[in-house]
Every structure is written in structure tokens, then in C-alpha cells.
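So, subunit A:
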Amino acid sequence: GGSGSSSSSSDSSASGSDSEQSSYKVAMIMSGIITDGGWDQGHYESLKRALESHPKWTMLEPKENTADADAATAAQTYVDQDVDLIIGNGNQFASDWAEVVADAADSHPKVHFLITNTDPTTEMTDYETLDPVETVLPDFQQTGALAGVVAGLMTQTKSIGFIGGMKLPSTITKYSAYLAAAKKIDPSIQGQYNFEAGFTDASLGTNLTQQWIASNNVDVMWGDASAVDNGARQALEAAGADTHFDIAQPIDIVGADQPTVVTSTVTDWMIGQAMDEIESGSFGGGKAITGNMDNGGITLGKFSDKVSQDVQDKIKEYSEQIKAGTFVTDDEVSAIQNTL
Partner candidate 1 sequence: MAELLRMENISKRFGSFYANKNVTFDVQEGEVHTLLGENGAGKSTLMNVLIGLYQPTEGKIFMHGKEVSISSPRVAVEQGIGMVHQHFMLIDDMTGLENIILGDKRHNSPLLQEGEDRKTVEDIMDRYGLEIDLDEKVGDMSIGMQQRVEIMKVLFRGADLLILDEPTAVLTDLEVEGLFDIMRSLTAEGKGIVFISHKMREVMRISDRVTVLRRGETVETLRVADTTEQELADLMIGQKFVENTYEKVTGATKDEFVLQNVSYHPEIKHGGLKDVSLTIHKGEILGVAGIDGNGQTPLAEVVTGLVKPDSGKVIGPDGTEIAVFSPETFIDAGLGNIPEDRNKMGLVGDMTIAENLVLKQTESDQFSLGHGKWLKMGEIHSYAERLREENDIRCTSVDQTARSLSGGNQQKVILARELEGHPKLLVAVYPTRGLDIGATEFIHNQIVAQRDAGCAVLLISADFDEVLKLSDRIVVLFEGQIMGTYPGANPPIKEISLAMAGK
Partner candidate 2 sequence: MMILTPVVAVLLALIIGAIIIACLGKNPLEGYAAMIQGSLGDGAKLSKTLERACPLIFTGLCAAFAYKCGVFNLGGEGQFIMGGCATATCVLGLGLEGPAGLALGLLAGIVAGAIWGLLPGIMKITRGLNEMITTIMLNYVAMYFMEYIYKNVYSDNGLPKTIAIPQSARLPEVFGTHVGVILAIVLGIFIWYVIFRTSFGFKIRAVGMNPIASRVNGFPVRRLVLLAFILSGAIAGLGGAVELLGKTPYRLADGFGSGFGFDGVAIALIAQLNPIAAIFVAFFFGVLSTGGTMMQSVIGVPTAIVEIIRGLIIIFAVAGMAAVKLPKIKAYVAARQDAKAKKAEVNA
């Protein structure tokens, strides 16, 4: 739901200047780098997309490689510059920013915070005020189901794998939906997973995938671990790019130099919506912006020529069902989730 229920304090101070304000600044703070080919690059590209459709907004140089100990300082430096929107790439920022947000709510009412991949009801309990904050929470069940459909249709060996960088609720949801959707296509499909691969050790991705190929006959991988996914693709390629496939995430990277990638599940972090809300003065209150297949938050990327037209048609058909919420049920997903 996008209807704003912003608090009185931010309303009164913001609305006065809103109509006149002709330029806005946005800054992004991330724990990795913008070219990591995964999580942070996905955020960066979302931001760039949003900027294209929001000409009033300009972006500051992103703050990359932000260590835990510097997370709050980094936010504070943007607060000091009266940046209109400060984006934190992931829930790790949620716990670090409580103080900064509380201080800024008093001293810099025009500064807004957007934290991605965060559930405000469970992850922001120590916030004194949620007035200037919103979060983004994509519908990961949809993402997982989309990948699961592709995997289920592509696998020959009935064995699929998943690598996640960190064991987050979102990661678990993704995998559960992924496996549930694949099983929907063929109940005999087996899933392998690792949720703790981190985001940098590409060689771990290679070795892990090699093990799964050797011991479990895995032939389709879906990854959520940036550089580690590259390693996984490396192993798939070595095992034969004609029979081993990868589904990329969260950016669309299908292309000639990625022979194993058949398609990508693309996440858009709905930054444009946050910008709109700020312009209209409705931003805040600790609500969560959802990204889903309806609003373009979740999409499936291009297909490689390894995916036959036949399969593509089926994927389209199932995608509609996923969008409508009729393909996999919550129960089916949580049944798998409970076994992890």
C-alpha cells in the first residue's frame, strides 16, 4: 500500500518547502562496491533507473565498502549535507542507523532514509522514531518462484542448487519458493543449498558447485551471492555449458560472455517510488515499499538462446500464475522452509 500516513512533524516542515523545491539529492551507502556484479550493483542500477525518470534528482558519489563500524558515520555525513534521501543497501544498516535517524529527525527534518531488504516490524524495533524512514521489501516469494519455474523447466537431472551469501529470512524465503515452484513442475526435483557463502569468495562458489555436480548431479544453479555466483558459473561452464545452466540475480546479465546464464531474476528497489513520495511529502512513517511483479519490482530478464521458445512460453504462462499468487501457495513454501 502506498497511501501515506506521514507523521505531523515531517509533514509540517516538509510541505512548506516541497512545492518550491526544485532539486533533490540522493546518496547511497553500501557494504560492497557498485561493480560487484550482484547485490550492490543491483541497487546502483535501480538508483540510476530511478534517476532517469526523476530529473529533479541528483546522485552523490556512492559510499562503497562501508565497514560496520563506519555505517553510522557514513549516514551522518550525508545528514550533515542535507541529502534528501539516504539509501542503505540492506538490513545490516537497519541496526546501525537507529541513533542517526533519531538525531536527524529533530535536526534535519528534510532528510529521509530508505533501507532495503528490511522488514520494519521485526528489524527496526530499537528505533525511537520511524518518521523519516521507509524500507523496501520485495516479494521474495515471487522472485524465488520465478527462478524455480525456470529451473524446473530447464533441469534434466532433476537436481537444482542455490547459493546465498548470507542466511537472511529473505534468502530462506527465496530458496523455499524456488524449490517449491520447481517441485510444482516436477515433484521429483531435489534441491541443494548453501546460505552462508558470503559475497566475495568466488572460488568457494566454484568448489561448492563442483561438489554438487559430482555428488548430486546438479545442473541448474540460482545464486544470490554476488561474486560467489561467478564462481558457480565457472564450475557449470567447466561441466559443460550446454547441459548446465545458471539463473542470475539480481541484475540482467544474459549475454555472450556468460554462456551458462539462461535468464536472470531482476530486482528493482523501487527507489523511484520513494522519490515520488518525498516530492509529494508522503514519505515516512516506517512503512515498507513492496516490490513485486505488479509494480515492476520483480521481473524476469532476457532469455538466452538455450531456452527454447516452448519453454519460454511455459515460463510466461506460469509467471502469470505467480503474479496472481496461484502457482505456489504460502503453505507449500513454508513447508519447505520448515525443513531448513
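Regarding candidate selection, all candidates are chains of the complex that A comes from, given by their letters.
Worth a mention:
Heads up, the rule we're going with is that contacts are C-beta pairs under 8 Å (C-beta built on N, C-alpha and C of every residue); 3 or more make two chains touch, one makes a residue touch a chain; residues count from 1.
What you see is a predicted model; the values in this text were computed from it and never measured.
When you check 1 or 2 against subunit A in this complex, the one that touches it is 2.
Subunit A makes touch with candidate 2 in their complex at residues 27, 31, 60-61, 63-70, 72-74, 76-78, 80-81, 91-92, 95-96, 98-99, 103, 122-123, 126, 166-169, 172, 196.
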